[in-house]
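Shown here: the complex without one of its protein chains, the others still in place.
Order of writing sets the labels: A and B. Residues in every chain begin at 1.
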Amino acid sequence: MTKPLTDPARSSATSATPTVLPVATRRSEIWSIKRFVTPAVVLVVLVVLYLWLASLSLDSIESRTLNADYIIARVREHLGLSVVASALVAALAIPTGVLLSRTPSRAIKAVVLGAANVGQATPAVGVIILLAIIWQTGYLTALVALVIYSFLPVLRNTMIGLQQVDESVRESAFGMGMTRNQVLLRIELPLAVPVILAGLRTSLVFCVGVATIATFINAGGLGDMIVNGLKLQRYPVLVTGAVLVACIALLIDWIAATAEDVLRPRGT
Amino acid sequence: MNLDLNGLFKFWSRRWDDILELLGEHLAVVSLSLLIALVLGVGVGMLVWNKPMSRSVVIAAAGVALTIPSLALLALLLPIFGLGWIPTVIALVMYSLLPIVRNTVVGLREVPPAIMESALGMGMTPFTVLLRVQLPMAWPIIITGVRVAAQVTIGVAAIAAYVAGPGLGQFIFQGLSSLGSKNALNFALTGTLGVVVLALLVDAAFVAITRITTSRGLRA
Partner (left out) sequence: MPKAPNTALIQISGKTSGALIELNNVTKQYPNQPVAAVENFSMTVQPGELIMFVGPSGCGKTTTMKMINRIIEPTSGSISIDGRDVLSLNPSELRRHIGYVIQQIGLFPHMTIAENIAVVPKLLGWTKEKTSDRVQELLTTVGLEPGDFAHRYPKQLSGGQQQRVGVARALAADPPVMLMDEPFGATDPITREKLQAEFLRLQASLGKTIIFVTHDFDEAVRLGDRIAVLSNRSQIEQFDTPANILTNPANEYVSSFIGRGTAIKRLVLVPVTAAKLGPASAATRTTSFVQTTDSLRDALDALVLTGASALAVRDEENRIVGSINMEAISAVLGVEVPLLARTTEN
């Protein structure tokens, strides 16, 4: 009646998991079907918009706005403002964040982070309009306002991203003999990338949103269509402007999110 | 242009009742929206927290609302809801939903399995567990979501003034429309500063609210 412990049938039955499972490649994980839902939805919305517009008979005011040239010009202005502002912010805020995170002074860091919080509490529309009153209206003002406004959040994310790198990882890097710069470039920055990118992504989407308001200070962009549509009570114009800017915002968010996943270091 | 502080103070002393009224309106419209969003958001969160498919859809939908630029959203609501309080509240609620729903879902899911199991094992029905165990434990996270939503909506409410929404945004836009006049800066500055002060005060209030409403056993 003794059951030998080394019964092979028994031992295979005890293991709940079979042999090593194949690990899905990063590529296939990033580019799954779910990934393409957003662009697909945006595409559908745009097609519906187009069909709807085509079915309307437009009066002279509307046809002046709802044509390819006008729309493309506005989109270009809008993207120009958003992308340039974000690029400037990235180029300015990230290095500053790196430098600031190196200072041993806690006071400076606290002040900066505190200022970022106050900055967060400031309404973008207020900053833009204030700047226009103090200085001048136009594209440049809008650009400066956007950069000022997005600077602090990206700066804060850079500092936090570097700060949250595991202390023991840093310590072992130094322990292996890496110099300060090497630790920064090879360990800290790569590990901080997800947080920094998240900050950039928010800043980018935000710029698209605020660029809409730039219309108030004659900086152009799709906000023009919305405001014109409102002032002239032409709902097709208003709706088109709003839908287009919403689609751009969603697409840019999607691109940034995908970039986040692609650029994230393996293993994090 | 130089800042005329004296002029600014005179401006404030003359219009302090207007300023207070707008401050009150701003706070009121934000509070109302947050309350509605809290009820809706937590309710939806309680429905989908353990259903992966619905959960992703709901969170994605709420995320879309947050990504759409506020002026565009307000403009889209206009043809249906007109101007004033109603489209403003609707827009603010839509913006608040993502932080609240997402935090509700995360908070409910983070309750340790051992506690879930002992609650069920003691004979609580799943709904009782949700109400008496998960929700109280998730509360700090949910309140943080409301706090984030508050910051967002205070800013959006300022823009809503363009579609005749209530609050300090009205001062900001008045500054814009009176561009060139000597009071333009005062209007815009007052409106902007008012929003900043309101946002900081509300954030500080949330720290207190969180403390008071969280069970002592949960506080770190």
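Following the convention adopted for this analysis, a residue touches a chain if its C-beta (ideal position, glycine included) is under 8 Å from a C-beta of that chain, and two chains touch if they have at least 3 such contacts.
Source: prediction; values computed, not measured.
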Sole contact to the chain not displayed, among B:Leu8, B:Val64 or B:Leu120: B:Leu120
Touching residue (missing chain; options B:Val64, B:Val133, B:Ala164 or B:Leu179): B:Val133
- line: Note that chain B touches the absent chain at residues 112, 114-125, 128, 133, 136-137, 215-218
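Please note the rule applied: only the chains that are shown with their structure count from here on.
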- prompt: If you average the CA atoms of chain A and of chain B, how many Å lie between those two points?
  reply: 21
Statement: The residues of chain B that touch chain A in their complex are 1, 60, 64, 67-73, 75-76, 78-79, 151, 154-155, 158-159, 163, 169, 172-173, 175-176, 179, 184-185, 188-189, 191-192, 195-196, 199-200, 203
Query: Can you name the residues of chain A that touch chain B in the complex?
result: 37, 117-118, 120-127, 129-130, 132-135, 137, 205, 208-210, 212-213, 216-217, 223, 226, 229-230, 235, 238-239, 241-243, 245-246, 249-250, 253
